[in-house]
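Sharing a structure, written as structure tokens. Questions coming.
For this view, one protein chain was removed and the others were kept in their places.
Entry: chain A
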Amino acid sequence: MLVPIFTLKLNHKINPRMVTVGKFDGVHPCLTAATQAGKVFIHNPHARGQKPVAHRLSQSTQDSDISLLNINQAVTCLTAGTLGPNTTGDTLLVGSQTNLLAYDVHDNADIFYREVTDGANAIVLGKLGDIPNPLAIIGGNCALQGFDFEGNDHFWTVTGDNVRSLVLCDFTGDGKNELLVGSEDFDIRVFKEDELVSEMTENETVTSLCHMHDSRFGYALANGTVGVYDRTARYWRIKSKNHAMSIHAFDLNADGVVELITGWSNGKIDARSDRTGEVIFKDNFSSSVAGVVEGDYRLDGQNQLICTSIEGEVRGYLPASKDLKGNLMDSSAEQDLIRELSQRRQNLLLELRNYEENAKGVSETNSGMGVIPANTQLQTALSVRPATEAQKAHVELSISTPNETIIRAVLIFAEGIFEGESHVVHPSAQNLSGCVRVPIVPPKDIPVDLHIKAFVGGKTSTQFHVFEITRQLPRFSMYDITVDSSAAPPTGRVTFSINDRPQRVAMWLNQNFLLPEGVDSPDITMNSLRGGGLLSISMASSGQITLTTDDIDLAGDLVQSLASFMAIEDLSAEADFPGYFEELRTTLTEVDEFHSVHQKLTAAMADHSNYIRNMLVQAEDARLMGEMTTMKKRYRELYDLNRDLVNEYKIRSNNHNALLACLKSVNQAIQRAGRLRVGKPKSQVISACRDAIKSNNVNALFRIMRAGAASS
């Protein structure tokens, strides 16, 4: 069994996911992690007591191996690595909600300190695509930004939602790194520089990504799922009731292939085979794991796997030695094999017994056994139900038995459409019948597999037959065909041309919408049951398709879905969404306002801090002079001023949050405009929009969004 080769208790809390190892002097690896109170600690057991105390750095009084770095802001992410071309050691990069700091620990100096309005939720350091210098790429609110060693911003693009995880890996296999971005809208996106090449949809916020080898990478979701992808195909995944805090690739059993190491919120560490997900090693911490990294911490030329817990416990593991034969767990493989085979035998025997007993027929009429006619088959049907007074609009799944048997309960396991992973319908004893109707309201337009388990039996049964059926809910299921002419026609529209027959478009409609009977022409008008108004699709004989809807997101989804169905690589489009564009225009003016308020408030704050300094001096003077009344007066004033400052701070933070929300919606607008196009035109629109925003040219921005980049 594998045991840790070193264990440290650092006495400092560690913020989850903010752990790294850096060789800041180029030789000695130092465990670096963010801790409470806006500090970063650097554990350097190799060079004791040589650090001068100055600038940001201070020696911890508790432990001589640890130096503390004052950031004075809540740290949101950090990493270390080679950034500059001629530096001896690694650079430490620390991101917060408003700034990015690049810091040279060895020389104790800032390399650059940049304001990043979109915040830095995740950071990764390395080479991207054809950009010559390594970049520190941060992911914030819907935006990605890459800085070189001088702090120049060389890379910028937008993505669908707030970024939660980043990793660089050669996804396409062209020898250059692509950027993988996991975000809060459950998507993993792959960027080849600023061009989006792939998109994988998961069912929860993607909290961690890590590169395994070649084009293979691991991922973790906020609902406790961990898995491995090879390019766009998922190899395996597992789900736990705990949350994966950190994932890392490391070859723990020394077989030449890395394993996926996961640190869990309940303190468990496990290593899983990259091919099957089988656990080959596990260990337990007493508290949640904070981060999993690797480094040559003993300076003996061999990298160790270093696991840290949020309470500051650190354990290092060496890859298994040869004589363990890859068997890292504390059990005998032979015994396990025999046990597993016996278990399988037992299962088969039981199954066989079931068939035998069944063939014998029911000797006694035991009503509890749940005897049903052998030809019972469940019928399922999906249909769209518009809103009525009693119920909201929904998709109805009706499940019924053909005979007098009843359905005791229905379990539906599906991802992303229920609050948890399952939905249960359990009628009370008086309401049992052979038919169950399940209302489903998918919150997003995604295709979903519904794994239905229905318990079928008699009214007084205690044992039921379980019918397992899988039905697919099409992507656009919340749309109902209507010819309700009274509603105002939508003002927004997208127009583009394709080189394909109308029948193909009709086919796409039939596959992606829940239409009661199929359609054969691509001209259709529908009502969005989520309250988005009308949606109509029409196709001219020239191949020009017009989508009219007021919902720009829906238009984007439709364009993307249609393009992937028709296998279109590049598609440019013209669009106009007057309502949405008007909103965006207001938001842009608001951004300006918030900016100016922000500046004013910052100035006011500087004034106040000057006052405080003065008043404090005066008050202390008065105390020394023994003039108690003046001192009291001064302190009272100071107290008032302090209260004002606190209030001002609240205003400032409100203002800041509002600003962030606005910036996010601007970023989203660019992303949405991009989604109306496919391939090259898409990245062109995004970069053109970015330029327009940089140059503060609002009219140009709207022109690009309407016409696409080509015509500007």
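The criterion applied here is as follows: a residue touches a chain if its C-beta (ideal position, glycine included) is under 8 Å from a C-beta of that chain, and two chains touch if they have at least 3 such contacts; residues count from 1.
Please note the rule applied: contacts and distances are computed from a predicted model.
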item: From "Bardet-Biedl syndrome 7 protein homolog", "DNA polymerase epsilon subunit 3", "BUB1 N-terminal domain-containing protein" or "Trafficking protein particle complex subunit 6B", the hidden chain's UniProt protein name; value: "Bardet-Biedl syndrome 7 protein homolog"
item: Among A:Ala254, A:Leu299 or A:Ile338, residue touching the chain not depicted; value: A:Ile338
item: Contact with the hidden chain (one of A:Asp174, A:Asp214 or A:Glu351); value: A:Glu351
item: Candidate in contact with the missing chain, chosen from A:Thr35, A:Gln304, A:Thr401 or A:Ser477; value: A:Thr35
item: Residue among A:Asn108, A:Thr172, A:Ser215 or A:Asn266 that touches the chain left out of view; value: A:Asn266
item: Contact footprint on chain A, counting only the chain that is left out; value: 12-13, 35-37, 39, 60-62, 68, 224, 239-241, 266, 323, 325, 327, 332, 334-335, 337-339, 341-359, 361-362, 368-377, 408-409, 411, 413, 418-428, 430-431, 453, 455, 462-468
